[in-house]
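Here the complex is missing one protein chain, while the rest keep their positions.
This part shows chain A:
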């Protein structure tokens, strides 16, 4: 039996400011207000807990070699997070098969700690025969889901299961200016079902604005034609407000990005950019490239949403499939043919 009682507070406590600095509301007779209960203090409690626990983020970058993946990662996180910076060897040989290499870093900003894992896939799309190049990647992603699942169904579980699931996969499209290649289509088609894919046009400083727009439109058409649902997925919009925001994003993907980890002097300010004979491309200038949009999407506004979709949708899909096939396999092994509910 449930009843609804919505009390109108006579004097509302200090409202939540737009910035994420929350003042702890102080209740008590000193304020001269006895109608305040203090339920909204739970937001502050949650924030405190989140800060104490820290966050985890796992990003995978996929694309042919030479498209600037490592540089982009370094630019995004303003530090040397990519594999190349970590590896001791300076020689870069294209591996014969696709390697999956992940590097983790602890970073902190304003008291917020995050464990960032960048998963690199050198060798993707670099062979002569690229059929099935998505398989190792698919296997890796599923292995992470599997590891989480095994932890979850343990009897003695850890307090906080370490989350190594791939939250987001950034796919680098080479700036041909025409349309998607069969490799791109195939990869994105298969992987959009298991992970959030964010396609980006790499090295976008080789395209003029018109070429860029044309290219983006072609890509969007092709994605639609092939039924590829990239992040933000249309079906996971929660309400009208969400849909509005996400629609605006969907009209802009794929983002045309330029990465750089070197600073140059522009108009008296030091900015990240690429210096060429004909000018300096400012990475964070939206007139020049869309890096800022990508950064905002990934980090500042939609990170929690990305992690949410991974854990509550992609992971659950994997879990359902896995538990079902476990059932049928065991049932067949026993020769009973009976399926557990």
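FYI, a residue touches a chain if its C-beta (ideal position, glycine included) is under 8 Å from a C-beta of that chain, and two chains touch if they have at least 3 such contacts; residues count from 1.
Throughout what follows, contacts and distances are computed from a predicted model.
**Student:** Among "Potassium voltage-gated channel interacting protein 2", "Septin", "Transcription initiation factor TFIID subunit 6" or "E3 ubiquitin ligase complex SCF subunit", go ahead and choose the protein name stored in UniProt for the chain not displayed.
**Tutor:** "Septin"
**Student:** Could you tell me which of A:104, A:206, A:233 or A:280 touches the chain that is not displayed?
**Tutor:** A:104
**Student:** When the complex is taken as a whole, what residues of chain A touch the one chain not shown?
**Tutor:** 1-7, 9, 12-13, 15-16, 19-20, 25, 27-29, 32, 34-43, 45-52, 54-55, 57, 76-81, 86, 104-115, 117, 150, 153-157, 159, 162, 238, 245, 248-249, 269-272, 284-286, 292-293, 295-297, 299-305, 308, 312, 316, 319-320, 323-324, 326-327, 330-331, 333-334, 336, 340
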